[in-house]
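What follows is chain A.
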Amino acid sequence: MSLFGGWSGSRGSFFGGIHPPEHKQRTAEEPIEVVPTPAEVRISLLQHLGAVCDPLIKPREEVHLGAEIGRSEKFISAPVHASISGTAMRATVATLPNGRHVPVIPIRAYETQPLADRALYDAMLGGSWPLGEAEQFEPGEIVESAREAGLVGMGGAAFPTFVKLMRQADQPVDTVLVNGCECEPFLTADYRMMVEAPQAIVAGGLLVRRALGAQRVLLCIEDNKPLAVRALREQQGPGIEVVVLQTKYPQGGERQLVQAATGRVMPGGGLPMRVGVAVLNISTVAALAAAVYRGRPLTHRVVTVSGGGIRQAKNLLAPVGTSYRELIRLCGGLTPDAARVIAGGPMMGFSFAADDEVADKIPIPITKGTSGLTVLTRREIQQAEQTACLRCGRCVDVCPMRLVPTRLALATRANRVSLLQRYHIGSCVECGCCAYACPASIPLVQLIRVGKIQFQNP
Partner candidate 1 sequence: MESLTLLVQIFVSAAIINNFVLHYFVGICPFLGVSRRVDMAFGMGCAVTFVISIAALLSWTFTYYLLRPDAPLPAWLWQRAGGDPSVAIDLSVLSYIMYIFVIASSVQFVEMYVRKFAPKLHKSFGVFLPLITTNCAILFACLIILRNLQDPAQLWGPAEALTLALGGGVGFTLAICLMAGIREELELCDVPRPLRGAGITLLVAGILAMAVMGFAGVDQNLQNVIDAFFN
Partner candidate 2 sequence: MTNSRKIRGYLQQAWLVLLLAGAYGGALAGVQMTLAPRIAENRRRETYQTIPQLVPGADRERTVELWISDREGNPARVYRTHDAEGRHNGWVLPASGPGFADDIGLLIGLDASLKKLTGMYVLDQRETPGLGDYIRDADFRRQFQGHAADTPIEAVKSDPQEQQIVVLSGATVSSSSVCRIINTAIARMRGPLLQSQAAASAAGGDAREQEL
């Protein structure tokens, strides 16, 4: 925490940012545990940004692990696959933690599953991965595999991966960034992946490089994860190298990562492609390797269940569609002082009602983009009393997008749309740094979200 921290924008770091307590030690040493097949999974037909899939199966139809159960003809979409073997039920609607109502297909599990426990782990992540064979594939093949496997960004955004892998003649990509920063407190899912399956990640990275025709792959890791750095360094080869970045939230943010790792600055509102960069999460990259080399669609993912409100924090390899309730149950349930259940990390995740009454009626399923489940205790979410804005400028100092959050919040309160424009509301990524740092405990992110709505519908 240097005195001049606010000014730093050098390589390896970015402007602004905060240093929340990491809380990762609780699960960092917990090996990935395979979830026993749940009795029922509810697979959302919308796991990604883009169009909703149409169901491909009828109620009562029998499906097997990896069978395609939904797809869409729209371009920006990704098919969904059955994550367990069982009987499909009638589609219903579930509300995801982000508030979206989506159609889900419940699948009742068979007694016996083709893959479980260690076998499942080995099939998904274990074993050895071919590191030198990426060049054998045509770029188009890789893209097609990614599309068929239903790959989406697993860092949270859930953007269909194959779109990122397609070469654009006018915007060639020379650098692939594999994002292993995992800057959210508590979460260690990506960390465990890096420690346990570095080969899969490197193999996947090389596939991305092949698909995009890029020169190099940079595996970006924060300097608080030395084990992961070592594991990946052992696998690094020509065209693929590990880059160690400063530990700072939101190092894993796309714009911040691009700036920190390559020194390039993405233009406002533009994609990384504009500066010749592609950014993929390490889990996504590993899933790509599984799709290409082992023909496995994306059906399982690693989820960290942590926080002071969980009895036994764990890293779990869970089928997509497992309910959060199930995950909580597997981790020994909630402690009595659990106060907030959050899908994702505490900085950007969505809190939702996970108490027994609601969860029993409508179990909320995890999706491909769910990286963790954080349960915070009353003490952890404790906030100072909200006071008036002191204009101390801390939010300005920490904003990684160089905005003036307090202005945006005040303008929102006063409903002044012209000010929202002047202070560039459109650039806010809602990373939460400002609200974290605010000594007056003003819900800045919240107000800015409201401001965005005011701005769009003045």
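Candidate entries met the following condition: all candidates are chains of the complex that A comes from, given by their letters.
Here is the rule we go by: contacts are C-beta pairs under 8 Å (C-beta built on N, C-alpha and C of every residue); 3 or more make two chains touch, one makes a residue touch a chain; residues count from 1.
The structure displayed is predicted, hence computed values, not measured ones.
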Problem - Among 1 or 2, touch partner of chain A in the complex - result: 1
Practice task
Spell out the residues on chain A that touch candidate 1 in their complex, using ranges where they run on.
Solution key: 388, 410-411, 413-414, 416, 419
